[in-house]
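Missing here is one protein chain; the remaining ones are kept as they sit in the complex.
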Amino acid sequence: MEKDNSVKTMKSAKTLKTAREAGYFGKKMLTDAIKAQEEGHPIGWSMVSWWQGDFIAKAMGMHLVYPENYGAFCAAVRQAEPYLEIADSEGFPNNLCGYARNCLGFAKSLRDNNYVIPEGAPGGGLARPVLLLASGTACDARYKWFQSLGRYLNDVPVWNLEMPQSGVKEYYLKDNKEKNLRFVVKELRNFVSFMENLLKRKLDHDKLKVMLDQALKTLNIAWQVDLLRRAVPSPMVSQDFWSVMIPHFYLPDDPEAYSFYERVYAEVKERVDNGIGAIPNEKYRMMFSELPPWHSIGFFDELSKRYGIAMVMESWNYHAPTPMPEEELDGVTDPLEIIARLTYHKWMEHNEVAREFDTSPGFFNAAYLKWAKEYRADGFFAHPLMSCRPATYTLMHTRNSLEEKLKVPGVVVPGDIIDLRVFNADEGFSKVEAFVETMDHYRDLRKQAGMAW
Amino acid sequence: MFVAGIDIGSTITKIVISNGTEILASMATPTSAEHRRLAFRVMDDALASCFLSYNEIEYIVATGYGRINVPFADQQVTEITCHMRGINFLFPNVRTIIDIGGQDSKGIKVKDGKQVDFIMNDKCAAGTGRFFEQIADVLGVKLEDIGEMSLRSKNPASISSLCTVFAEQEALLRLSEGASIEDILAGIHKANASRIHSMIGKLKIEQDVAITGGGAKNLGLVRALEQRIGFPLVVPPEPLITGALGAALIARETATKLTPQQLKEKKAKRRLEAVTFFDDPKRGSEIVL
Amino acid sequence: MGYTAGLDIGSAYSKAVVFEDGELVSYYVKPTSGNFSLAADLVLEEALQKVGLSLAKLRYIGACGLGVTFISETFNKITELSCHTRGVHYLMPSVRTVIEIGNQSARVMKTTPKGKVADSLVSDKCATGSGRIMQIISKVLRTDLEQFGKLSEKATKPAKFTTNCAVFLETEAISRVAEGTPREDIIAGLNQTLAGKIGSMVHRMRIEADCVMTGGVALNAGLVAMMEKEIGLKIQVPEQPMITGAIGAALITAEKAEN
Partner (left out) sequence: MSADNKKGLAKAQEIYNNRGKYARSLKEQGKKVFGYFCCYPPIELLTALDIIPVRILGDMDQPVTLADNYLPPVMCIFCRSAFDLGMKGKYDYFDGFVGAHACDGAERTSFIWTNYIKTPCNFHLDIPHTAHDAAVDFFREQLEYFQKELEKFAGRDITPDELRNATMAHNRQRALVREIYSLRKPDPPLISGTEMLTVLIATMGMSVHEGNLLLEEVIQEIKQRENVHEKKSRLMIWGSLIDNAAFTELIESSGLNIVIEDTAIGTRPFWHDIRDTENPLQGIAEHYLKEVLCPRTFRDSGKNYEHDSELRFGYLKDFAKHWKVNGVFANIIRNCDIHGYEVPVIKDYLNGLGIPVLVIEQDYSTASLESLRTRFQAFAETISS
């Protein structure tokens, strides 16, 4: 048996060559921002907004860094603890989002050092922002956290982007979708005027259009990689995905990201064509939800080695969306509207499945119902997070639905994105070991029911 | 003027009898489940040791988690205020107080002799005497020895769980893996010090910092905390009785404000016999503790 | 087939069983008392001695439990969920649901007709829903676990517990004693708390008859009765509810080795 500690620091051995190159993009975001600041460009701290705010800010010459990503980064290099402790003694309840607490702790250390990034900050630290770009999508933390940063970034304004999240039934009410989109576009216009006011410069619509075109291309190819992953044996597992997701998720407008995905695509395609699996002896295929334990990704290598488990697909929200139907963009020229449609589509694209299976909310659980069959999943790996309620709220419901409606069972291994204390690899292994028998059993049940996989 | 403070903690019951200027008697004895009877027993002993009777004590303040179970007390005050008063009396320069009790730990901020803020640990045994007690029990060492032992460690074991029950298992695993008891204890103390530190941190730690309660007698914990906080802690000579001392101080202060008549009326209301569940034949249970 | 031993080295108890050609011939249970290696050696030795065997006669050893790595002999490690399921299936083949309450956590397992894990659920990482609490409280009340059932039947007004911490549950129990709550009511309240907690896990599994409860806590008839009420099914308890893990470990190991 490996010692507790060594398991916790288990790094993952990426199977794809291209996945090993992906670390470049994470570092690039941080170092580019520091360089940009030195050159006098404005810096923005941005929440992941599923591309709603990113291109607009960037088209206006702002450099964005992502504190959420920084949290994952600090956790992966095991340097989050000191920041968590600072946030703790600042009085923030210790059950708040781990990313947020990491960021609040960092921001305090930044302020205490007169806004010069303290020596030894992981990855060079986050450059001081002039804007905090919050998002109302997905969770409350992502605007409450930025609001509470005011304590440390005294006069930095917060802008909160709006994105409707209707229920499945409401989504299908007549004209509702178009009304929602109109609201988003109106709000994006407000955001643009806010930015023009803040930066004293105009939005360059042409530049925005170019970035957008590039981004849609990148997202498209990233989606095509996902399609390749339906192959048996799985050509690319979650351990690889969590590395390669960075460029499309944060930098889809970057031509470098696009050419990177061309290479990813080629590598995965080659595996598919030659029937090569990412792991040897694939016996079981599982879908993963939600955020992974960044500090222990190697856990999944171990699952492959011990039980032949391939993690074939993971949380829907970190994936590129399916391409929008052409008619959706027919005659749409306003880049703000294209952005609105893109993000809204990303969030609502699984509503059809949700309606088919009579389950709500569509945006958090329906994707797995669709993918179970497409990716021939034998099981569902649920990873409830101690410090992230929004990602955890619907996990049990997803598992229940998969089991009831598709005879795909689920296993629950609790952990956290940042906090090391919760995740117990040994406990995880012993649960999964027994779960292997369960997957066998449900395979039989699916066969009896005449299901396709 | 004679006054008394009695502090019924979850683990230890403490008493201080004072003549208003100095301590005449002080005692500490383990708390049992039956507080009322216990309160009489320790009070009887303490009174006997300085040849006094209940009636001669002008005012009695009870504190601690069992404070409502002291039938002869004239007033109940929380242990937070009493610890603050006791420490403030002993060390007027102290601004931050850490109290490590049997089943809870607290931080108290003092300014100009007044309590301005406090914090209590939240429903978890981590950072409390109970934690150390359980660990000592599991490791088969004496509770009073663990602090010293932990200081002999050169290579503290990693203890990640702050849940007593799971830390227990972790300690056993480390032990089975070959770690020495000293190293495990050092790990346990380190983990608890970090927990206590982040709780106290919410109050904005200001010097001087005092530590009181049973935890102050654990040298290993005191050192581990000093290492975390970055400067030395003030430790009272008898850290267990600061709460009872504070209670006695409050008793004196209140008594001086009352007229002899009022004091007499107060005394008349004291219940000097423990009527409890255990004495009530109607309840008819055979629990003996 | 010969002799196979099964070991379950738990945080509270160590258990060993010996099988001869698929038949259970001996078992031994003793508290682990904090020393996994010693406990493992001891239970195995005692179990062998009971049937006059020497270690050399054993063809295989299968093992599970928290302290499994401290077993000095060569053994096959198997996960507890599979062991308990299999062990119960051996003792009571008609069982489809197993509720196992260990020292640190509670587990509910559904079993296939062949004794494999059809589905399972493990309680959160908190000692509340575990046997540890019973142990702690029995100490507070100075009562054996076996007495819990009888006492809780006499309860008139079960005490309320809702803290989520074993250590504070102890404090609560002490306070209840101090307040004069009769022991029966404390035990009944504790049983109710546990039954509610574990009962909800069982509900989640949409359990099927027959249902069995294992682990030392199963000796607490009061808890079993309350669980039955909670889940609306009769619950059986094996004569020796603590050895199912060790039985499963032996059986699965033998089976794997033979194939």
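The letters A, B and C name the chains in turn, as written, and every chain counts its residues from 1.
Throughout what follows, a contact is a pair of C-beta atoms (placed from the backbone, for glycine too) under 8 Å apart; a residue touches a chain by one contact, two chains touch by 3 or more.
Computed from a prediction, not measured in an experiment: that's the story for all the values here.
Visitor: Which shown chains does the hidden chain touch?
Guide: Spelled out, the missing chain touches these shown chains: A, B, C.
Visitor: May I ask which residue of A:Asp32, A:Glu81 or A:Glu162 touches the chain that does not appear here?
Guide: A:Glu162
Visitor: Pick from A:Thr394, A:Asn424 or A:Thr438: which residue touches the chain that isn't shown?
Guide: If we include the chain that is not displayed, A:Thr394 is the one touching it.
Visitor: In the complete assembly, which of A:Arg151, A:Arg230 or A:Arg446 touches the absent chain?
Guide: A:Arg151
Visitor: In the full complex, which of A:Leu385, A:Leu406, A:Leu420 or A:Val436 touches the chain missing from this view?
Guide: With A:Leu385, A:Leu406, A:Leu420 or A:Val436 as choices, the missing chain is touched by A:Leu385.
Visitor: In the whole complex, not just what's shown, which of C:Lys30, C:Lys114 or C:Lys160 touches the removed chain?
Guide: Answering carefully, the residue with contact to the hidden chain is C:Lys160.
Visitor: Tell me where the left-out chain touches subunit C, residue by residue.
Guide: 124, 160-164, 168, 172, 175, 193, 196-197, 199-201, 203-204
Visitor: List the residues of subunit A that touch the chain left out of this view.
Guide: 90-93, 95-97, 100, 134, 136, 139-141, 143-145, 147-148, 150-151, 154-155, 157-158, 160, 162, 164-167, 169-170, 173, 176, 179-180, 183, 186-187, 190, 359-361, 364, 384-387, 389-390, 392-397, 400
Visitor: Applying the definition given at the start, please give the residues of subunit B touching the unseen chain.
Guide: Touching the chain left out of view, subunit B contributes residues 65, 77-81, 114-118, 120, 122-123.
Keep this in mind: only the chains that are shown with their structure count from here on.
Visitor: Chain adjacency by touch: line, ring, star, complete or other shape?
Guide: Basically all the chains touch each other, so complete.
Visitor: Considering only C-beta pairs in contact, identify the chain pair with the most of them.
Guide: Highest contact count among chain pairs: B-C.
Visitor: Subunit A to subunit C: how many Å between their CA centres?
Guide: Centre-to-centre distance between subunit A and subunit C: 40 Å.
Visitor: What whole-Å value do you get for the distance between subunit A and subunit B if each is reduced to the mean of its CA atoms?
Guide: Spacing between the chain centres: roughly 48 Å.
Visitor: Identify all positions of subunit B at which a residue touches two or more other chains, and write them in rising order.
Guide: Residue numbers touching two or more other chains: 173.
Visitor: Two-or-more-chain contact residues of subunit C, please, as numbers and ranges.
Guide: 69, 125 - these are the residues of subunit C that touch more than one other chain.
Visitor: Taking the complex as given, what residues does subunit B use to touch subunit A?
Guide: 158, 160-162, 170, 173, 177, 194, 197-198, 200-202
Visitor: Would you pull the subunit A residues touching subunit B in the complex into a rising list?
Guide: That would be residues 3-5, 85, 88-91, 94, 420-421 of subunit A.
Visitor: Using the touch definition from the top, list the residues of subunit C that touch subunit B in their complex.
Guide: 11, 34-37, 66-67, 69-70, 104, 125-127, 132, 141-142, 163-168, 171, 174, 177-180, 182-183
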